[in-house]
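Only one protein chain is missing from this complex, and each of the others stays in its spot.
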Amino acid sequence: MKFGKLKEESVIAYQSGVGMWAFLLHRITGLALIFYLLMHIFVISRALNGAQTFDKLLAVLTSKPFILADLALLAAILFHGLNGIRIILFDTGVGIRQQKAIFWFMMAPAVIIWFVTAYITIPYLF
Amino acid sequence: MKYNKSSLLWLLQRISAVLIFSALGAHIWKVHYVELGQPILYAGVALRLKDVMTLALDSSILFLGLFHGLNGVRMVALDYDFLKKHDRLISWLLVIVGAAFFILGVRGLWAFLINIK
Partner (left out) sequence: MVTFKIARFDSDKDKEPRFQTYEVPDEKEMSVLEALFYIVENLDGSLAFRYSCRGAVCGSCAMRINGQNRLACQTLIKKLGSTTITISPLPHLPVQKDLMVDMESFFAKYEKIKPYLINNDPIPDKEFKQSFKERAEIDEMINCILCGNCYSACTMAATNSDYLGPAALTKAYRFYADSRDTAKAERLRIIDGEDGAFRCHTLFNCAEVCPKNIVPTYSIQKLKGAACFK
């Protein structure tokens, strides 16, 4: 028998509740962070080529565009970490039925920490 | 207690998550924000890494981060039929990438301890 398949069926956009979007962001930030970690290790390992090479490279990486990029990195870490705590809570059996409330409860410190850090950073951006 | 591979990896993913969560805050704050706007210099990093606690912090983040991240990549791969088919290949690739970057990272940290001029 021949089966049909609906065209607009997407893996992402359906029945979306808070949990679905939390999962998607968790996955995207997770993949971004492992990519960052590998880059980070590579950059630090340049120290093997001597102090001068390292200092030159780090001068670029502490410039304004990278301070801005660091804020994006911090946002990814805050989301992944705090949503990760939410996931571990579920693993210990806590709050499974309050998952939406816990999501916003976790996002509140993330937003506060991010804005405080962004405020500290602003003078160095101009 | 007898652990199956999948439940063991699941548990280790959680344990590494908690450890990274506690260690990463200190690392980020120290390296990225305490001396914001100041250049990060080789000599400064070398001085910082002289502290045993800092060295232990950085190397544990190196190991746990690589494990947590690469095991996470395998979990993503297992979610999709077309990637799951190649689980063995992907797992070995991730082990190799993990080992290579761990060695690279350790050598990087080592470079600060022996004071390359």
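All chains are identified by letter, namely A and B, in their written order; residue positions are counted from 1 within each chain.
As a convention for this text, contacts are C-beta pairs under 8 Å (C-beta built on N, C-alpha and C of every residue); 3 or more make two chains touch, one makes a residue touch a chain.
Everything quoted here is computed from the prediction, not taken from an experiment.
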item	value
Full-complex contact with the absent chain, from A:Leu31, A:Leu48 or A:Ile87	A:Ile87
Contact partner of the left-out chain, one of B:Ser6, B:Ser22 or B:Gln38	B:Ser6
Interface with the unshown chain - residue positions in subunit A	1-7, 9, 11-12, 14-20, 23, 87, 90-91, 93, 96-97, 99
Residues of subunit B (touch criterion as defined above) contacting the omitted chain	1-4, 6-8, 10-11, 75, 78-81, 84
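Please note the rule applied: only the chains that are shown with their structure count from here on.
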item	value
Of all residues in subunit A, those that touch subunit B in their complex	27, 30-31, 33-34, 37-38, 41-42, 44-48, 50-51, 54-55, 58-59, 61-62, 67, 70, 74, 77, 81, 84-85, 88, 91, 117, 120-121, 123-124
Touching residues on subunit B, where the partner in the complex is subunit A	14, 17-18, 20-21, 24, 28, 32-33, 36-43, 45, 62, 65-66, 69-70, 72-73, 76, 97, 101, 104-105, 107-109, 111-112, 116-117
